[in-house]
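One structure is given here, and the rest of the page talks about it.
The other protein chains are all here in position, but one chain of the complex has been omitted.
We just call them A and B in the order they show up, numbering each chain from 1.
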Amino acid sequence: MALSGLEIYKLLPRTNCGDCDFPTCLAFAMKLAAKQAELADCPYVTDEAKVELEAASQPPVRLITLSSNGHKVEAGNETVLFRHEKRFFHKCGLFVRVKDTDDLEAVKNVASEVDGFTVDYVGLDLELDGMAVEAASGDPDTFAECVEAVRSATEKPLILIGSDPDVLKAGVASLTAKASGTVPLLYGATPENWESMAALAKKADVPLGVRPGGGLEELAELTEQVKGAGVQNIVLDPAARDFAGTLTRMTQMRRLALKKNFRPLGYPIITFPGEGAEGPEEEVVLASQHIAKYGGFIVLDHFSQASAYPLLVFRENVFTDPQEPIQVEPGLYEINDPTPDSPVMITTNFSITYFSVANEVESAGVPGWLIVADAEGMSVLTAWAAGEFDADRIAKSVNATGVADKIDHQKLVIPGHVAVLSGELEEELPGWDILVGPREAVDLPAFLKLGNE
Amino acid sequence: MTVEIPVEKWPGQVREITLGATADEGGTRSHTVTVGGETTLPFLHFEGEIPHPPVVGIEIASRRPDDWSPLLLETWSDVVDDPAAWAKAAEEAGADILLLTLSLEDSVDDATSAVRQVLEACDLPLIVFGPGQADKDNELIVPVAEEGAGERLVLGVCEEKNYRTIVAAALAHDHLVNSRTPMDVNLAKQLIILIHDMGLPLEQILMDPTTGALGYGIEYGYSVMERLRLAALQGDSMTQQPMLVTPGEEAWKAKEAKVGDDVPAEWGDWGERAINWETLTATSLIQSGADLVVLRHPETVQRVQKTIDALMAEAGEPELVAA
Partner (left out) sequence: MLVQEADQILQRALQENGPDTEVAFPNTAYYLPLVFGMTGREVQTLGDLVPVIEDAKRLLRPVPADRRWTPYLGETLDSGIATLLAEETIEAVRFIYGLEPQRVPGLELAGGTAFTSPDANGDGQAAGNGHLNGPIDDIQLRSWGIQLVDGRMPGFAAIVGAAKSNEVAVKIVRELQQRNILTFLAGNVNGRSIIHQLQEEGVEMGYDTYIVPFGLDTISAIYALGFAVRSALTFGGMKGGQAREILHYNKERVFAFVLALGEVDDLKYATAAGAINFGFPVVADTRIPQILPTGVTTYEHVISMPFNEIAAEDDLGRAEKLVQKCIEVRGVKVRVTEVPVPVAYGSAFEGERVRRADMRVEFGGKYSRAFEFLRMVDMDEAEDGKVEVIGPGFDEIEDGGAMDVGIVIEVAGREMQQDFEPVLERQVHYFVNAASGLQHIGQRDIAWIRISKAAAEKGFDLEHFGKILHARFHADFGAIVDKVQVKIYTDPAELEKWLETARDAYDFRNQRLADLTDERVDEFYSCTLCQSFAPNHVCVVSPQRLGLCGAYNWLDCKASYRINPTGPNQPIRKGNLIDAEKGYWEGPNEFVYQHSNQAIEEVTMYSIMENPMTACGCFECIAMVIPEGNGIMVVSREDPSMTPAGMTFSTLAGMAGGGLQSPGIMGHGKFYLLSPKFISADGGFKRVVWMSSFLKESMADELQEVAEREGDPDLIDKIADERDATTVEELLPVLEENEHPALTMPPIF
């Protein structure tokens, strides 16, 4: 049974020292209760309290971090089955796999392509997270060479895949020798090789993927064994590859971790959609399923811009905080090459609001200036109700954009939902005419065309 | 180690709804299409029944839709000028149902004749949507309902501000309606109640919670649908309607799908990107509970149907790929 913030508070030192980076012990306690903080952040908690709080404070899905050269991929720490219940916290890592039996130049090319792929989405730079290198040759040197080739093309985190610990060891060695702080994922421990794999992972202090021969029972046994051998950071292979199978397994695993607090399966999941799909077109679809349904690290076998872009956008969408929607950068947006006599409109920086307005203006073919006000990412009505889109805020936004210097009129179109602000705005923006636009974006084209006549 | 798989016992079930009518039932379709009936979340076969797979529709238009992406117009080529030919082509492309969208420029005669032609040209159950302006929708849908009497069409679009006439037309001629609300659980429920209050049986109402395209608010549609489906399974009767969404229309509005010129190079190949855009929009919504998705590109239809087949495959124990 999870403890409430107040119950946790009673077990804390109650000194308000602030060393946990929260202002008070009560605030920290409430964050712990919401599973948004770790007990380890409090240096002064007593051992007895620790034991009592352990169950309540440990995230049901352990956080696993891969890193190298300043890049970091985290998976885990998830607390819900459905994003609307709270949110999905850590975006699953997207990796592209190469094999050490491939031509080295080709490997390098793929790695640099993946490394260099950046695409802008609502002002965010979306990127893939790293590469996976599979030891298909069975030869340590070949593998090490391949890992080095990949490393020469990208500094992003890596996943090393193989079933022979000795071969993987060569790869790990070549990585860690070059830079400290590099944490790749080793994959994977099987019922056959887990002892030596676990030893390798423990020695290198890197997370270890585990792959059972059968169902969830075997998987749970295997993780317990690996854990027993001293490896704390574990990543799970659901041991299914197809659409229905991965959906079933991964749902069951997330439920067990969250609802039953079943520790042996309380780790992020790794998937290989390319192995369950017929061809690259299907791989994208299966990968998107794994993004939405509980994947932690997703290893793709194909890379193309036309599929990486939609996958990255989908991941962004799924992992946004439903209560804190994506915001657009506040500022002045030019639509259809506006001229000094084009209309000036204002809306809020809630992405959906912005998109609906911008899309309508754009598709109407009417040039216009669109001011996006910082309204804490809320829609027009919500922002207005919350006092984040009032006359004062609008006036400040208009002035901050300097739009007045770009136009030869002083007319501002405000959303119809905030018509009530027009009077106040005329006072806040002396000399401006405040025009009340339609309530819904969809009526903007008609409104703008009317204004043109 | 024994692992006890958590299985939810859902008290509720999605309503089963049948579209179209065969000759025996007073229509002219070669078969009907039934959706709904689920007793668990999408594709969790270990937990409950999923008696009917989600259904894929293709959207066609009563006249050449010039605002559609050139990619679509090229793909469908000549048939976009002829609803009957288009209906046939869509049937051949593998659609389970058709959605015919009427145009603002259609007269009553244009609309009814398009419906007649489509019904004659193909065997699939048909959905007919007005052009999306209240007055025009009402003007066209009423005679369309009469023209299609007996066929158990789905008439749309019922929205909070304009549903009464369409529902009345459905009542008069025994059709179904599509109840559309803007991405909100309570509004979705409320409109179902209002439509049902007019006397239309729940077996004749599809729920369309609306969606955004990938990158354009899909997460809202996705979560609202998940919540509606959870509510349905938890026994909330007015949310137990099968859900229809139109990812085709939404995805092809997005710049990523719609246009090929003057876009960032890193967006990649237009054709592939566009198909991916529509496919991912559709498959994610299917994962969140959609029972009917309406698409626009024939290649997407293939991919989405293949995905549905894969998800319906009820392997007892998930298949394990040898390492």
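In this section, contacts are C-beta pairs under 8 Å (C-beta built on N, C-alpha and C of every residue); 3 or more make two chains touch, one makes a residue touch a chain.
Only a predicted model underlies this, so the values are computations on that prediction, with no experimental measurement involved.
Q: Check the whole complex and report which displayed chains the hidden chain contacts.
A: A, B
Q: Using the document's definition of touch, tell me which of A:E38, A:E52, A:E85 or A:D139 contacts the absent chain.
A: A:E85
Q: Based on the whole complex, identify which of A:N16, A:T118, A:S152 or A:N261 touches the chain you can't see.
A: Considering the complete complex, A:N16 is the one touching the chain left out.
Q: Identify the residue among B:T18, B:Q190 or B:Q302 that touches the chain left out of the display.
A: B:Q190
Q: So which bits of subunit B touch the chain we can't see?
A: The list for subunit B reads 138, 142, 146, 164-169, 171-173, 183-187, 190, 193-194, 197-199, 201, 223, 227, 230-231, 234, 236.
Q: Using the touch rule from the top, list residues of subunit A that touch the missing partner.
A: 4-6, 9-10, 14, 16, 18, 22-24, 26-27, 30-31, 33-34, 84-86, 322-323, 382, 385-387, 416, 418-427, 436
The definition used in the following text is that only the chains that are shown with their structure count from here on.
Q: Which bits of subunit A are touching subunit B when the two form their complex?
A: It comes out as residues 82-84, 117-121, 163, 190, 211, 213-217, 220-221, 224, 238-249, 251-252, 255-256, 259-260, 262, 264-265, 272, 275-276, 281-282, 284-285, 288-289, 292-293, 304-311, 313-314, 316-318, 320, 322, 351-352, 355, 359.
Q: Which of the residues in subunit B come into contact with subunit A in the complex?
A: 1-6, 41, 43-46, 212, 214-220, 222-223, 226-227, 230, 253, 256, 264-270, 272-273, 275-277, 279-280, 283-284, 287-288, 303, 306-307, 310-315, 317-321, 323
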